[in-house]
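Every protein chain but one is kept in place in this view of the complex.
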Amino acid sequence: MDKENNNERDELLTPGTAEPVEAVNEEAKPQETAETDQPQETENLSDRVKVLSPAQLVARRFFRSKLSMIGLVTLLVLYLVCFIGPLFSDMDYKTIDYNGGSSSQSTEITYTVDGETYTMYDITYTESINLKAYPSADHWLGTDENGRDVLMRVLYGGQISLTIGIVVVVLETLLGVIMGGIAGYFGKWVDQIIMRIVDIFYCIPQMPILLICSAILAANEVNGIARIYWLCLVLVFFGWAGTARLVRGQILSLREQEFMLAERSMGVPVWRKIFLHLIPNVLPLLIVQMTLGLGSVILTESTLSYLGLGVPIPYATWGNIIQALRDFTTLQYHFHIWGPPGICIMLAVLSFNFVGDGLRDAFDPKMKK
Amino acid sequence: MFKYIVKRILISIIIIFGVTFITYALFRMMPDNYVYSKFAAQSATNPNWQEQAARVEHLYGLDLNVFVGYFKWLGNAIKGDFGNSFIDGAVVTDKIKQSLPVSFIMSLIVSILQIAIAIPLGIKAAVNQYGPTDYITTVFTMLGISLPSFFFSGIIIKVFAVDLKWFDASLGLQSGNFQGNGWQLFWNQAWHLVLPIFVETVLSLGGLMRYTRTNMLEVLSADYIRTAKAKGVKKRNIVYKHAFKNTAIPLITMFSGILASLFCGSMIIEQIFGIQGIGFQSYTATTQGDIPFVMAYNTFIAVLTVLGIFLSDILYAIVDPRVKLGN
Partner (left out) sequence: MEEKTENTQESTSPVPPKKQNAFVTNAKKLFQAGIPRASLQDYDKTPPTEEELKENILIVNHLKKYFPVETNLIGQPIRYLKAVDDVSLRIPYGKTLGIVGESGCGKTTLGRTLLGLYGKTAGEVYFDGADITDFGERQMNTIRKDMQVIFQDPYSSLSPRFTVGGIISEGVAVHKIVPRDEIKDYVMALMERCGLQPQYYERYPYEFSGGQRQRICIARALAVKPKFVVCDEPVSALDVSIQAQILNLLRELQTEMQLAYMFISHDLSVVQHVSDSVGVMYLGSMVECGPTDRIFENPMHPYTKSLLSAVPVPDPRRKKDRIILQGSIPSPANPPSGCRFHTRCPACMDICKEQAPVYREYEAGHSCACHLYPQE
């Protein structure tokens, strides 16, 4: 802890290493005042120095990192396209294209008459669902095995996947902060009990337990949109432990900081200590944790959906569109069906990771360069 | 030290209790007639399904309340009786024993590759921080972390098995019509394991590499490294003698995860590549509601996870002279 503080201190006190903040030391520099005192008598030197609050410093550092900017832009584009894109189309995720032309089916019949072999081809034309169509002007990414437009499904799927990510992470963080906060603030046996619960949730094998939950939802015939809500709750229920542990650790170390002791000696009421001093200090870590968490929740949800245990069809999510690749011919010949959602998942998770990393470095001056 | 170990064992037991109880309680949330309907569905292949269904109900204390039922299950489990599978009526522990070796071999190779690749790469990236090596490895590991395993497997199968035809596209552990034994069988199976091992390794590299990099960076910025530089110690020696030794300590915590992963297999990759390992088994068991198998599997993993954490803590204390247990 001590070492960290020292580093921070070094960093903050070296003027002009990277920040354009002029650290005002002891006395004002006379030349500068001389130069600048003509406009108004009342203007002080200090009014001219740009003062950056810690939040502004973080923002500066964040926007300087290229990878996190790439991530941020990608995310913005993904969200915009997913939520606005479908408005320009008359199709949606469950529209089935029935007039996809005719498909032909040929049967080969071979029979031998008088030693000669004849082969007859029985060809039937059927006006049918336009399924597994390759990309065209009508369907930019083709259609899936049920004749639904892949692009539309990817966009609507994005809406659900990205929304589930946010909902789950927000709820999970709330629960984690409450539990971790209680454990860290009250300590003693409360802490013991909560931390043992956290340990238990930490050691639960995540994928199997989520699969079991999905199976339970299926067995209880929870279907449609309700299934999505339940899925969110399940993800929250098994996901808060990490945040709780983080918050508790942070609060425990903050409690030992001298400025918290100073608050105490000042007789500052408890709510003020929690809301003005503890939470703002835990917030940076939480934001990082949430950003990184968004990526992993999207990954988990898509894995479940891929296994057919997440968001039920006909609702689209990126995960259950990729389910198509379990059919070997689709895997072989129809990359246009399962490729795009996969790339979307990858882009989203990657971007959240980049942004999260950038935020972490921005909050932690030690890592900066 | 002794007191600490005793305390940790007690906590570990509590954790295992908790995990198994939660799993059990979840399973009790299934609808009432679930077990019977599951067995009834298998009546064609399983002539004595009624008897088995009754046995399962008894084993799980379905007629009792959750707590009593749980302790009844626990009593049987401690005796090693995890019941019979719903799917084929086989003893669950035997099923686990049969499917374990493949998964274990795969995971072992993955773990070795992971350590052999990720740690040197992590060190390299840290030493050349913000250099091209650092950026490239960072982006690639990030890709590894962000790729959904099923999507990546799909791509790999399409590219290497379907398009390039380097591997058998029919998947599975051995070629469908393969006849042979001894070395031939070995090579055939080994060839089939290359792709899944590749996928799993790529996906698992990222975490360890980043962890190594962060720790290495922290160590490299420490004062004693600066002192070593000032003394004129060679860069090679600084990195491998001074810095790496201190990076190795936090790395030990990573090994807590490896123990469990060695034995639990990978559900998705095994399922995609059609390898009948324990991950595949547990996947089919879960989707088909084979509760006895799932309970046993989850207990097994939980025990391994707890054991892994416990061992790494002890190891940590042995390796790092500064760590004092019990405080």
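Letters A and B mark the chains as written, and numbering starts fresh at 1 in each.
Definition applied: contacts are C-beta pairs under 8 Å (C-beta built on N, C-alpha and C of every residue); 3 or more make two chains touch, one makes a residue touch a chain.
Predicted model only: the values in this text are computed from it and were never measured.
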Option from A:Phe259, A:Phe275 or A:Tyr333 whose C-beta touches the chain left out: A:Phe259
Residue of A:Asn146, A:Asn281 or A:Gln332 touching the missing chain in the full complex: A:Asn281
Those residues of subunit A which, in the complete complex, touch the missing chain: 5, 9, 12-13, 21, 23-26, 28, 44-47, 51-54, 188, 257-259, 261-269, 272, 277, 280-281
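In this text, only the chains that are shown with their structure count from here on.
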Where subunit A and subunit B are represented by their mean Cα positions, the distance between them in whole Å: 24
In the complex, subunit B residues that touch subunit A: 11, 14-16, 18-19, 22-23, 26-27, 29-31, 34, 129-130, 138-139, 142-143, 145-151, 154-155, 157-158, 162, 169, 217, 221, 260, 264, 267-268, 271-272, 282-283, 286-287, 289, 294, 297-298, 301-302, 305-306, 309
Residues of subunit A touching subunit B in the complex: 67, 196-197, 199-200, 203-205, 207-209, 211-213, 215-216, 219-220, 295, 299, 302-303, 306-309, 319, 322, 325-326, 331-332, 335, 338, 342, 345-346, 349-350, 353-354, 366-367, 369
